[in-house]
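A single protein chain has been omitted; all remaining protein chains appear in their positions.
Let's turn to chain A:
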Amino acid sequence: MENKKLTFAFMDPPFENERTITFFRIVDAALDGGADVQVFAYEGAAALAFALQKAHGNSVHHRDAEEEAHPLTKDWIAALQKKAERLGRQLDWVNCGLCVDERGVNESIPGCKRGSPADLWRYASSSFNTLVIGTR
């Protein structure tokens, strides 16, 4: 059977640069393409799944929190999890444990696990290919 599993190792945090949204769009497209996806969130990316992220209003936009509907990466991950389930695909997500500890972002949304570089090796070994996106 054809292996359509892809691994992504990602290093960037939420809200800092264009690589983060690009990474999410690639994962979204990978699910559309019929791939199972495994993500190893390293360094700043360990905060992408932080459950205590909070949307805020924006006085410059003259919108309160509800109207602004500020994007949160934890919601993007949840949306991808829901999409994967709907499509019958697998989306596994592991945060580097030491990375979440040093940032105090241990409380992840459901489905995002704590792990180590051994998980990245396990993911890569079982995948058709791996894309690493480092911080620049």
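A few notes on this one:
Keep this in mind: contacts are C-beta pairs under 8 Å (C-beta built on N, C-alpha and C of every residue); 3 or more make two chains touch, one makes a residue touch a chain; residues count from 1.
Here is the rule we go by: contacts and distances are computed from a predicted model.
One subunit of the complex is not drawn; among "Sulfur transfer complex TusBCD TusB component, DsrH family", "Dihydroorotate dehydrogenase", "L-cystine ABC transporter ATP-binding protein YecC" or "Acyl carrier protein", its UniProt record names it "Sulfur transfer complex TusBCD TusB component, DsrH family". Summary of contacts with the chain left out: across A:A47, A:I77 or A:L120, the touching residue is A:L120.
Contacts to the hidden chain, counted on chain A, fall at residues 9, 11, 42-43, 116-118, 120-122, 124-125, 129-130, 132, 134-136.
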